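Notes follow once the structure below has been shown.
Heads up, one of the protein chains got dropped from this complex, but the rest are sitting where they should.
Our next item is chain A:
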Amino acid sequence: MDYLKHDLTSLHQGLVNKDFSAEELVAQTYDVIAERDEKIDAFLALNKDQALAQAKELDQVGIAADQVLAGIPVGIKDNIVTRDLTTTAASKILENFNPIYNATVMDKLAAAKMITVGKLNMDEFAMGGSTETSAFKLTKNAWDQTKVPGGSSGGSAAAVASGQVIAALGSDTGGSIRQPAAYNGIVGMKPTYGRVSRYGLIAFASSLDQIGPLTRTVKDNALMLNAISGADQHDFTSSRRPVPDFTAGIDAGVKGMRIAVPKEYMGDGIAPEVKDAIKQAIKTYEELGAIVEEVSLPYSKYGVAVYYIIASSEASSNLQRFDGIRYGFRAQDVKNLEDVYVRSRSEGFGDEVKRRIMLGTFSLSAGTYDKFFKKAAQVRTLICRDFDRVFADYDLILAPTAPTVAYGIGEEIDDPVTMYMNDILTIPVNLAGLPGMSLPAGFANGLPIGMQLIAPQFAEQTIYQAGYAFEQATDFHKQVPTIGGQN
């Protein structure tokens, strides 16, 4: 099975028509993983016996025409807890953690009869933008294995882009779905805050985290979001709003749609080839009948500073639970309880996680709280108001997803501030709780360029509609990488 030649709908048709069974599909998926993941290193754990058994059982029951995701293999980022399947968040502190419950999204995928084939690599606790902070392995970009896959959902993006799975789940706190989707030339959606339950997502920054799908086409993405959205009694920040069918009206086009391009997102820090691709995309939208105008988001330049204070503060609180007592890594030869805490945490966490815990603890300390945390929370309000102002007049914001294409493995890992700046175009969306999606919009030196579409809260449908129209008018999404060589 070559996923690079399929989408969810064609796979579903194949299963319903019995061109292949779910068991065959799962078995072939593991064959492809065995071959391609040698070069990509996207998977941290495989679920082979369980997945094959589930597929066999499903084949016996049969797949109905309205079960659009049934029998289709899916990959899961390793910070989403999966019952009886190791979940590490790519951290030594959770190396052998075997969850006793499922994240709500896993129950939802199970209800849709999707089959989990394995867990995907990521930056440790989703802290990073290159998947290089994983305690376990370096994942490679699907288009050039000397480049990073982006992060933190780098394993999810590279697995989909290299055709090892047709869809994957990731999580996005400051760009962690959209940026790796951009670097790997696929579609990645960060839904509105509250659209998808966070229950069972290992918490990083609870006011920003959101789970979302990574796929190769816009419609596939909408189908996946259909399956995982909705209110959840286990997450009181999940929204009670009704969930629409995200594929409904997806082909309605963009005629008359009002699209804003923030001038701050097309500034000096953005690579010329990325700007060119976005300018070309603007032309495409104009030809399709949209009205595209320049706007200003004056406070967006403070997004990175606000984010690193707020996300790190929330992380320093959320990661207190890793104390070596009830689960996870416990340091050896400890003499007293304080030692269990300090040594388990110091030996169990990697450097980037420690930096964030330190910055968060510092920002929340007596004497610095007003200057850092409170100030950041106030500027966050100004960033939200920027978006409100633009969305009073426009349906959608269009921008690059990342300032550059994927960079080389090892190039930026020792320079935290430079690496943080890569997130400047994605972070404001999380701060304001908006939906944002990256989709393929061009190539530079054989590496994909991502375009980001941002909508008001709960207007994911507008994004899918505009994304689908762009996809129909262009062929970027049809280009596929040659794994192991250059394209």
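Just so it is clear, a residue touches a chain if its C-beta (ideal position, glycine included) is under 8 Å from a C-beta of that chain, and two chains touch if they have at least 3 such contacts; residues count from 1.
By definition in this document, contacts and distances are computed from a predicted model.
The chain that is not shown carries the UniProt protein name "Aspartyl/glutamyl-tRNA(Asn/Gln) amidotransferase subunit C", picked from "Cobalt ABC transporter permease", "Aspartyl/glutamyl-tRNA(Asn/Gln) amidotransferase subunit C", "Heme exporter protein D" or "Acyltransferase". Although one chain is not drawn, the whole complex shows that of A:C384, A:A444, A:A459 or A:A473 it is A:C384 that touches it. The chain that is not drawn here is touched, among residues A:N17, A:N336 or A:N445, by A:N336.
Across the entire complex, the residue among A:G75, A:G170, A:G324 or A:P481 in touch with the chain not shown is A:G324. Interface note: of A:V306, A:V390, A:L425 or A:A441, the residue touching the hidden chain in the full complex is A:V306. Considering A:Y193, A:Y285 or A:Y394, the position touching the chain not shown turns out to be A:Y193 (whole complex).
By the touch criterion stated above, the residues of chain A touching the omitted chain are 96-98, 100, 193-194, 207, 233, 236-237, 239-240, 299, 302, 304-306, 308-309, 316, 320, 323-330, 334-343, 345-346, 349, 354-355, 357-359, 361-362, 365, 371-372, 374-382, 384, 416-417, 420, 431-433, 457.
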